[in-house]
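Not every chain of the complex is shown here; the ones you see sit where they belong.
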Amino acid sequence: MSKAPSTSARDVVRKVAPKLIDMTEKVVYGDVWERPGLSKRDRSLITVATLLALGREKQLDGHLARALQNGVTKDEIGEVITHLAFYAGWPAAMTAGRIARRVFEGSTP
Amino acid sequence: MSKAPSTSARDVVRKVAPKLIDMTEKVVYGDVWERPGLSKRDRSLITVATLLALGREKQLDGHLARALQNGVTKDEIGEVITHLAFYAGWPAAMTAGRIARRVFEGSTP
Amino acid sequence: MSKAPSTSARDVVRKVAPKLIDMTEKVVYGDVWERPGLSKRDRSLITVATLLALGREKQLDGHLARALQNGVTKDEIGEVITHLAFYAGWPAAMTAGRIARRVFEGSTP
């Protein structure tokens, strides 16, 4: 993920908030995700947990796919969702489970 | 609702997080909802309130239908939504109102 | 609760936002809580659920005390907290449990 390729979500937002996308690419992906203090697998775990907890559904698709690329297995994602049902509540976990199913099966919404 | 029939949402998530669905059926519906300390009508009221407040829209459909089955009337649901506009904010209430309208009219999204 | 006596929290906020307190007294307590479409016990149940779910700890004290006045028993409040652990997450429930213990024992923070 070190190249932080432009994604369609970023392209949509770039016209509205170009500075935000500039920082997404230079600060979030270009700097923070590349820092050696935490592995990319760890960063994916905590990012997915945060998106699940806050119900940020639109970003969960992309970050679940990224988690798979960063070495989190599908079974581990299922376990993350199960574990977090207790901390973020069942509804947040059920919604994440539905999104994960869609990502795992390679379909787009 | 004491039999906790498998629903389509559970079927979707089961493949991703089977333990979560196992606990949904054995712990959440098999144990907690069946406890005598609070009526099913009361449990529906507080579940709907929580889903409305947290904006868990995907679960609100099913729990509004369940609330009707558990004896909460349509007028009472409207009153719950009106009351909670002050505690969870107008936007949460308006979204719940739109979902309730859909559930009351028996249409599925 | 129909008289909506001025509380210390309202007195603190009145100087900063007098219109807010005016509406608290005339609209929230003077109108909404008095509407016949839902019993005061039901209104207390959904208000407590919302405050627990949103983590609005500073208001939970007062509304737990109000719930007791409106006929929700201490055991029922314990059951509400247990039930909502699954919908709002364990941490929200544990925090509510600590506040309820304090309210039940009549101590103020």
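For reference, chains read A, B and C in written order, and residue numbers begin at 1 within each chain.
Keep in mind that, in the parts below, a residue touches a chain if its C-beta (ideal position, glycine included) is under 8 Å from a C-beta of that chain, and two chains touch if they have at least 3 such contacts.
This is a predicted model, so every value here is computed, not measured.
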Total copies in the full complex, given that 3 are placed here: 6
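The definition used in the following text is that only the chains that are shown with their structure count from here on.
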Central subunit by CA centre of mass proxy: B
Same or different contact residues where chain B meets its copy chain A, judged by the half mark: different
Leader among chain pairs (count of C-beta contacts): B-C
Euclidean distance of C-alpha centroids - chain A vs chain C, Å: 36
Centroid distance [mean C-alpha coordinates] between chain C and chain B, Å: 21
Euclidean distance of C-alpha centroids - chain A vs chain B, Å: 27
Shared-contact residues (touching 2 or more other chains) in chain B: 28, 50-51, 54
Residues of chain C touching chain A in the complex: 85-92
Parts of chain B lying in touch with chain C, wherever the complex brings them together: 27-28, 32-33, 35, 37-38, 42-43, 45-54, 75-76, 78-80, 82-84, 86-88
Residue numbers on chain B that touch chain A, as the complex places them: 9, 12-13, 15-20, 23-24, 28, 50-51, 54-56, 58-59
